[in-house]
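Structure below; questions to follow.
Right, chain A next:
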Amino acid sequence: MVEIDHGCKCPGNPLLPQICKVIKITEETPDVKTFRIQTLDGKKPFTPLPGQLAMISVLNVGEAMFSLTAQGDDWIESSIKRVGFLTEALHNLFEGDLVGVRGPYGNHFPTEELKGRDILFVGGGIGLAPVRSFIRHAIAHRKDYGELDVLYGSRSYGDLVFKEDIFDHWPKACNTHITIDIEEDGWDGHVGFVPSYLEEKAFSPEGKAVVLCGPPIMITFCLISLAKMGFSKENVITTLEMRMKCGVGKCGRCNIGSKYVCLDGPVFTMAELEDLPDEQ
Partner candidate 1 sequence: MSVKETNDPKIIAFCCNWCTYTGADLAGLNRSHYPENVHIVRVPCSGRVNPQFILRAFRNGCDGVMVCGCHPGDCHYSTGNYFTRRRFTLMKRLLEYNGIDPGRFHARWISGSEAGKFRDTAEEVTAMVRKLGPNTRYREYARREMSADE
Partner candidate 2 sequence: MSKIGVFVCHCGTNIANTVDVERAVASARELPGVAFASEYKYMCSEPGQQMIKDAIEEYGLDRVVIASCSPRMHETTFRKMLKDTKVNPYMLEIANIREQCSWVHTDKAKATEKAIRLIRMSVAKAARDEPLFASSIPIEKRALVIGGGIAGIQAALDIADAGHEVALLEREPSIGGKMAMLDKTFPTLDCSACISTPKMVDAGAHPNIKLLTSCEVVKTEGYIGNFQVTIRRNARYVNHDICTGCGLCETKCPVKTDSEFNHGLSKRPAIYKLFPQAVPSKPVIDKNSCLKLTKGKCGVCEKVCPLGCIDYADEDREFTETFGAIVFATGYELIDWTALYGEYGGGRYPDMLTGLQFERLVNASGPTEGHIVRPSDGKEPKTVAIVKCVGSRDPKKGKSYCSRACCMYAAKHAHQILDKLPGTRVFIFYIDVRTPGKGYEEFYDQTRKDGAIYVRGRISKIYKDGDKLVCNGEDTLLGKQVKVMADMVVLETAMTPSSGIEELATMFGVARDVNDWIQEAHPKLRPVETQVGGVFLAGTCQGPRDIPDTVAHASAAAAKVVSLLNKSEMETSPMISVVRREHCCGCGACEKICPYTAITLEEIDDRVGAKRVKRPIASVNSGLCQGCGACTAACRTGAIDLLGFRNAQILEEVDALCL
């Protein structure tokens, strides 16, 4: 049973962005780029907790909510997949261009509550992005947690995000299990979908919490697999950040029943979500 803090706060006028600069752009995959962002005077815009989000705007185009995947002393980072009009504009940015940033929004992953426990991070495609902040946090505070596993899969090798992390950095601190959907030349790792790989690995539910994020269809099948393996819904955590729009629970889009993803989430346990109307 994982307790999740559902309090969300953001100081000042929560709708007003602060102008920041893109200082680094990394091309993760053909349609995912990571943007490192800093204030104009070289500071960190704010300090997000793992799982929290920022509203990032291309000021003359529009804004949208993105999870922050990493942070440093003077920067925050977000990995963004090109899916629509705004993300297209973001992908057209160059280093040095200005963006608007407001946040942090939403609650956060239960970093405190999970102390001392084993954690299995499951991600699919761009779904690794929101989880990354938590993985980085857990690795940075390695001794606070038990065994750490990262199981991550994508359509192809080219679609795997954060290649440096998953192949170089993370294996030093946790068990990484990487899979791609379809066999391809030069790939000698695992081939198969995330849910089946999960079952293959036969993780023990004993004392383990799962942080799960990915496309809806993957979530559905992972939940079936996890249930088979004996994980209870109370121990499976996910994030619904894609439902957030204004970020402050007012514009009216993010509610699932009486829960507002902006005000109560985006991090929920699967048990909590099950109590909500089926409108996701």
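On how the list was made: all candidates are chains of the complex that A comes from, given by their letters.
Just so it is clear, a contact is a pair of C-beta atoms (placed from the backbone, for glycine too) under 8 Å apart; a residue touches a chain by one contact, two chains touch by 3 or more; residues count from 1.
This structure is a prediction, so every number in the text was calculated from the model and none was measured.
Engineer: Which option touches chain A in the complex, given 1 or 2? Just the number is fine.
Structural biologist: In this complex, the candidate that touches chain A is number 2.
Engineer: Provide the residue numbers of chain A that touch candidate 2 in the complex, in ascending order.
Structural biologist: 60, 92-94, 97
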